[in-house]
Each structure stands twice: as structure tokens, then as C-alpha cells.
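Note that this complex is displayed minus one protein chain, with the remaining chains in position.
Chains: A and B, in written order; residue numbering restarts at 1 for each.
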Amino acid sequence: MSNTALLSSIVLLPLLGALINGLFAGRLPRRVVEVIACSTVIVSFLFSLKAFLQLMALPVGAREIHAHLYNWVAVGNFRFDVAFYLDPLSSMMSLIITGVGGLIHVYSAGYMSHDPSYGRYFSYLNLFTFSMLSLVLGNNILLMFLGWEGVGLCSYLLIGFWFTDVQKAKAGKKAFIVNRIGDLAFIVGVGLLLGLADGNLDFTYLRKVTALRTLYLDPMMVKGICLAFFIGATGKSAQIPLYVWLPDAMAGPTPVSALIHAATMVTAGIYMIARLNFMYALAPEVLTLIAGVGAATALFAATIGIVQRDIKKVLAYSTVSQLGYMFLAVGMGAYTAAMFHLMTHAFFKACLFLGSGSVIHSLHGEQDIIKMGGLRKKMPVTALTFLTATMAISGVPLFAGFFSKDEILWKAFTNAHAGMTTVYWGKIFFVVGLIAALCTAFYMFRLYFLTFEGEYRGPKETEKTIHESPVSMTLALVVLAFLSVVGGYVQIGFAHVHLLEDWLAPVFAVGSLNVVETMGHSWEYATMAMSVAIAGVGIGAAYYLYMGAGTKIPARMMEAAPRLYNFVWNKYKIDELYQVVFVGTYRSFAHFSHRFADAFVIDFLGVRGTGALAQGIGRVIGRLQNGDVQRYLVVFVVGLTLILYLWLQ
Amino acid sequence: MINTIPIHYFLLLSAMLFTIGMLGVIFRRNALIVFMSIELMLNAVNLTLVTFSRFRGDSSGHVIAFLVMAVAAAEAAVGLAIIINIFRHKKVVNIDTMDRMKY
Partner (left out) sequence: MALILFFVFAIAAVLSGICVAFSPFGNNPVYSAIALIMTLFFLACEFVLLHATFIAVLQILVYAGAIMVLFTFVIMLLNLSKEEIGEERLTLTKVVGLVVVLIGLTYQIGRVIWAHKVAPVTLHLTDGGPSNPAFGTIQDVGVKLFQDFLVPFEVTSILLLVAIVGAVVLAKRKI
């Protein structure tokens, strides 16, 4: 199998599935739809695995596979090929997308079994996988942008999957519009980059250009491009200030939340910045900004997560928070740490979402954790896998999240690059990250305790119907839980071998060139100890407040500071703020445009004004032409006299 | 001798007749009188033509004057027919009542 065939089948198989399911959805039996949808992604995963093995067989410095399909646009200097590019980074991403994606497809077969729009759902899901793969495997920024827009579209379609519910349709619209703002910045970035890179947007070419011409590139231009791409990333990856769509995106089916809004699509921003690390190396100030935004988002979202009661909302804010960690890592120049956390996060967050989906499925749509409890006895597999993933995200030692989060915190503590005005920035980010980790451990275990432990608090009649989910769903849970445990060992430092770091090193070679570690390795154990202690405190507090003696305390705290509670409960009123500042301003501008530009200038002055002008002129001129020939003659004589006078001057 | 009359005498006579005709056209209400004033103006022009023809010793001006007369005849025929027609409809021949294209 040639490289071209291999890479294009990885990308195009899901598209084939999407086309078949989309075109013949109504006519195919459920079983066939399911098999097509799952098999295309699973085969794609197998191909990804094959490509990964092929890549591994190559020497370290030359781990690149190119697949040129055809030339799409060639205008003057500007050349745009449809071509795929496999390097360690995209290989890893494609494995995550097709692997986790395949599991979620299998899970969906169980989860969506009662839904009438089965075919449409799988068509969208396959289309998403295709878009995400072209985003990751595209060898130039335009193809990446194509995938970027494709995943945005699929996200919109799947959030509003149950479009008959107006709230859900609105959530989809919100996600799309907020993403659009980021995408605009992306487009601006692409445009600026076109000028900088002589019309060639291939990643390999860009890397060469930025490496060779460092001195010739306009630094402000590079910074502008990097900033534009980062703003694009904040839209797609739900960072401050464009994170608002992600919590609302939970309106979609839960597997969608797991796949798109936790494991893959939202990490596209991190992938993009990691992919362009060679450019961000030239704009260290932007990197510091990214780290700051990431840290702020991590803490901000975590605090909101503490008080949420909707199981999926908690997970959504947790996702925003974890994405913040990844941006923090990227901003510190620790691309490997970011990708590492991206991977482990994909495992445990997908597991958590699928677990919550299993719970919701079993409770017939109930999402309020206050009305749950004691589900562990009824759903042992779900409970166990959920607990595993919760421990992973909370940073319990030896679970995947522990390694990846700890690495990010360590890198924040130790790394320094030219964009940092002072090394204390890293320390500040470290402390913020630690606090966010505390919050994470707390709210995740709060979630676990309230859902699975204690007594059932929901209505009695539904209690009897609670059951463990079918095998197709638990299978994915088990696999993902297993990965949330072992996923962290790929990067464990043993005899100076870090598997993942060595694997990704060639990709990030340029990006990590100017990043230095300022602290000794002995500090690594100190930070590790601190994060473990923090996680312990968080878990302990959650146990004390929701399982142990202090179960009354949360309610009392709520009463003690109702304003604060309500403020956090309402997500710091950010949506309302945006509503007033942006939507309100836009509305009043639109109103003004309507009243002034449309109604006054165009309608009144333009349309009616032209008519009135013609009428008015006609009325005046018509006075002259009243049929009185003698008056005509006088006018004629006056004119003639004037002409004679002027002529004979 | 007859040839010693200065040329501008004729021209001034022509101008005066023309002006009288024009004033008649401007002032009078009666369409027939207006018409006759127009004839007067045409004759004033004819006088000019003939004067210059004499001055240049070239009788082309006479030919033009002849053509002007033919035109005047045609015009009189059609114009008077129109006046008759209007009179039939409106019972007046005042020019300030003739302000429509169609009756």
C-alpha cells in the first residue's frame, strides 16, 4: 500500500461512511448504518496504526510521510495542494481521533439506539471524524482551515442535533457564531501568512522559511500572525474570552460531547499552535499571553465547575479548565507536555463523558446530580470506570492525569523563554495551576460522590428502572478507563527516556530551542509532592463535605454568601455581559443601520427621494411647459438675445 | 443713383418689421393675427435675403426667398386648416386656450 493510498484512506474512509449514511440514511436498516459508521472509523484507526508503525520504522530525523493527492489551486505564486502530511505529531493525533472516535462510535450505537434520526447522527459523526482528520493530516494551513471549518460545522450540527428543542438549536447557533469570531481571526492570520510566506502555506515550507529567514521576517508581522492564530484557537478550544459556547454545547448527545467537545475538536487549537511552534518561537510575547490566558481559563472554569449541578455542565467546565492547562503548557514552550495532557485528557474526559452518558441514558435524561446518588450499586461498571477517570483527572498518583498535569505544572514552574518579562510569571502560572488543580480534584470528586455514592435522591418510580448500560457502551468505558490508567506511562521518565517526548522531539525542535529550564530537577519532586498534596486536599474536602460529617456545610455556605454563590452559579454572568456588551451593541448598531442607513438613506433619500426629486423637477419644468406657445416664444427670444449678445461680444 | 442706398437701411427696415411681427406673435391672442404676424416676420427675412443677394450680385438669395414663399404657402394652408379645426371644437381661436396636444 503506497503512502498516498494509506494516508488518504485514513482521511477519506470516514467521509465515505458519512456519504453512505447521509444519502441512504432513511433506507438502510439500523444495523447496517451502525456497521458502516463504526467500521469506517475502526478501519481508519487500523490504517493510522499502520501508518504509525511505518513512521516508527523510519530513522528519527526523517519521520515524515507525504501524500500528494492533487493540486487544487495554482494562481501565480499561490499554490494550494490537497496533500497529507504525517509526522509524529499528526500521527499521534490521528491515533487519538480514530481510536477514541472509534470507541465513541461503538458507544453511540448503544446510546442512540432509541433515536429515530440514527442515520443522520452517524453521518454527522463520520463527517466530523473526516474533518478532524483532514485538519490534523492536512499538509498546509488551508487544508487545516478546511478541516477546522468542517469540525465547526459538524459541532454545530451535532449540538443542535435535536433541533426541535429550541434551546438546543440555539446552543448550536451560539457555538457556531462564537466559533466564527475565532475563525475570522484565523482567516486574518492565513491572509497575513500568505504575504509572509510567498503564497506557499505548506507546514514544511513554513518551517524552513521561519528557520532560514528569521532575521528578515518583520517581527511585528510574525507576532500579529501568531496572535491571530491564537485568537482562532481560543474560539475552537474554548478559552477566555470565547469559551462561552462550550458549556452550552452540552445540549448535544452525550457521545458527541465526549468526542467533539472533550476529546478531539476542542484540542484543535492546541494542535494548531503546536503545529506552528516554529512560528510561535519567533513571537515569545504571544506565548506568554497564551500561557496567561490558559492559566486564567483553567482557574476560572474550575471555580464555576465547583457549583454546577448539571453532570455534563460540570464536565464541560472541567474540559475548559483542562484545555486551559494545555494552553498554559503551550505558552510555556512545553509542547510535549501539552500534547501529553491532550492525549490523557482525551482518554479520561471521554471516559467521564461516556460514563455520564451511561448515567443519563439509564436515568432517562436526568442530568441534575442532586437528584442522583447511590448509582454505584446499580451500575457497577460505569461507577468503577467513572471513578478511575475521576482519579485520573484529579491527579491521583499513578493515573494518567497525574503524569500529564504534573508535567505541565513542572514546566510552568521551571520553563522560561524570551517572552517572559520576569521568570516569576512561570511561578505565578504554577500557583494558579495548583489552585485550579485543587478545584478540579474537589469538584470532580464532588461529582463522583453525589452521583454514585450515598443514597438515591431521585423520584422513587425511576429508581427501579436504573440499569447498567449495554455492552457496546460499557466496552468503550472499560477501554477508556484502562487507557486513563496506563496512558500516562508513555512519558514516564526512566533512564532519561521519555517515549512521547522523544517521539515528538523532531516536530518541536525549533519551538523548544529558546526555552530553558531554570530550576533543578530536584524541584520536580517538590512540585510533584505539592500537586499530590493538593489533590489529596481536594479529594478529602469533597469527601468531608459530601460523604463524611460535613454534608450540611455546602448548604450553609450557600446561605452564608448567597450573592457570591449566585454569581458563581450564574457563571460569573459572563453570558449576560456578552449579551449586553456585544449583542446589545450590535443590536443597537443594527437598529441604527436599519433606521439610518436603510430606512433613511436608502429608502427615504434613495428610493423615495429619487422619485420625489424627479417628480419635483417634473413639476417645476412642467410649469414651463404649460402649452402656452407665447411663453415658449418669450423664453426662446430671451435665449436668442442672450446668444446674440454673447456671440457678438 | 439707385445703387447708392446704403445696405443697412434695408437691414434696419427688415429688423423693424421682424420685431413688429415678433411682438405681434407674443402679444396677440387671436390665432389668425398671430399667424399674420408670422407672415410678416417671414417677409422681413425675405427682405434681408434679397438685400444681400443684391449686395453680392448673386441671385441665389432670390431662389431662397422663392422657397420661403412656398413654405409660407404650405404653412398657411396647414395652419389655417388647424385653426378651423380647433375653432370647430372650442368655438374660439384664442392662442392661450390652445394649450393641449389633443382635443
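To be clear about the criterion, contacts are C-beta pairs under 8 Å (C-beta built on N, C-alpha and C of every residue); 3 or more make two chains touch, one makes a residue touch a chain.
On a predicted model such as this, the values are computed, not experimentally measured, just so you know.
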Hidden partner interface residues of chain A, rising order: 628, 630-631, 633-634, 637-638, 640-641, 644-645, 648
Chain not shown, touching residues in chain B: 1-10, 12-13, 15-17, 19-24, 26-30, 32-33, 35-37, 39-40, 43, 46-47, 50-60, 62-63, 65-67, 69-78, 80-85, 87-88, 91-94, 96
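Everything below uses one rule, namely that only the chains that are shown with their structure count from here on.
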Chain A and chain B: spacing of chain centres that average the CA atoms, whole Å: 93
Residue numbers on chain B that touch chain A, as the complex places them: 22, 25-27, 95-96, 98-101
In the complex, chain A residues that touch chain B: 626-630, 633-634, 637
